[in-house]
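The complex appears here minus one protein chain, its other protein chains still in place.
Right after this comes chain A.
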Amino acid sequence: MSRDHRPSYLEIRDLRVVFDKFVAVDGVDLRVEQGDLRFLIGPNGAGKTTTIDAVTALAPAQGSINHNGHELVGRKTHKIVRYGVGRTFQTASVFEDLTVLQNLDIAAGLRRRPRDMVRTRQEVSPRILEVMETTGLSRHQETKAGVLSHGQKQWLEIGMLMVQDATVLLLDEPVAGMSQGERDATGELLTKLAADHVVVVVEHDMEFLRKYAQSVTVMAAGKVIAEGTVAQVQADSTVQEIYLGTAGTKSLEEAKVEAELLGLDPEAVAVSGSTQSKEN
């Protein structure tokens, strides 16, 4: 929630990201509000992660990115974070040599005074205890993050976002490598977080998407091609075409599975795939 208790939002307008001459993101408009659990999907190279990178100043952005009235384009990463934008990465990047508690404490320390920095931590803040409880990491408080399982690391990342006091949560493939049980728990947690945060999830896992997405934005070749509920997106002809059209670039089996999960006819993939191979 924004500090004046109006609902938070993230509004991207006409975003362009260009690397040398390659246009990775080409005029993307995207508005996500608090209370929504938005999934950002699309084939490989669609520009999903690049869009998130642009929001956090990891990729060079043109256009406008606005969070609760603050323009983010042109600002440095750590300043953007201070406006309340937090993110996770595809590869869980926790501080492996520090304990779970130390990781969370650093994440929570954004507004700490210099005087507190040279002191030793005397007690664990209630917020950190709460987050450790929520993410099931209480038992591992003193464990080095480097020895956590992959799923636990992802959870620690989410936990770090939670204590960070972020209002926008950008999660890049948060359930990659997780077991079914861990996925469900993550889904529940994200649903809960979406109530008072702006949450954007980049995800390839279509089953996870169908279960937890409240709205979906589909990107392809740097553009937004569809937006709406899961059902609306599934019914969209452009989406069907894009997902089927990429059949040639991935294995037929993969495309079939993906199409099926999206609720499309897998046989259509086979046809489209075979036409392509003939053309080649």
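In this section, contacts are C-beta pairs under 8 Å (C-beta built on N, C-alpha and C of every residue); 3 or more make two chains touch, one makes a residue touch a chain; residues count from 1.
The definition used in the following text is that contacts and distances are computed from a predicted model.
K.L.:
Identify the UniProt protein name of the omitted chain, choosing among "Urea ABC transporter permease subunit UrtC", "Copper chaperone PCu(A)C", "Class F sortase" or "Outer membrane protein beta-barrel domain-containing protein".
P.N.:
Looking only at the record, the undisplayed chain corresponds to "Urea ABC transporter permease subunit UrtC".
K.L.:
Among A:R38, A:H140 or A:H197, choose the residue that contacts the chain missing from this document, as touch is defined above.
P.N.:
A:H140
K.L.:
Looking at the full complex, which residue from A:Q164, A:T186, A:T217 or A:Q240 touches the chain that isn't shown here?
P.N.:
A:Q164
K.L.:
Any idea which of A:R6, A:H78, A:R127 or A:K211 touches the chain not displayed?
P.N.:
Going through A:R6, A:H78, A:R127 or A:K211 one by one, A:H78 is the residue touching the chain not shown.
K.L.:
Going by the contact rule already stated, which one of A:V18, A:I106 or A:A235 would touch the omitted chain in the full complex?
P.N.:
Among A:V18, A:I106 or A:A235, only A:I106 touches the chain that is not shown.
K.L.:
Residue by residue, what part of chain A touches the chain that was omitted?
P.N.:
Given the touch definition above, chain A has residues 56, 76-78, 81-82, 86-87, 89-99, 102-103, 105-107, 109-110, 112, 116-121, 139-140, 142-144, 146-152, 160, 164, 176-179, 182 touching the missing chain.
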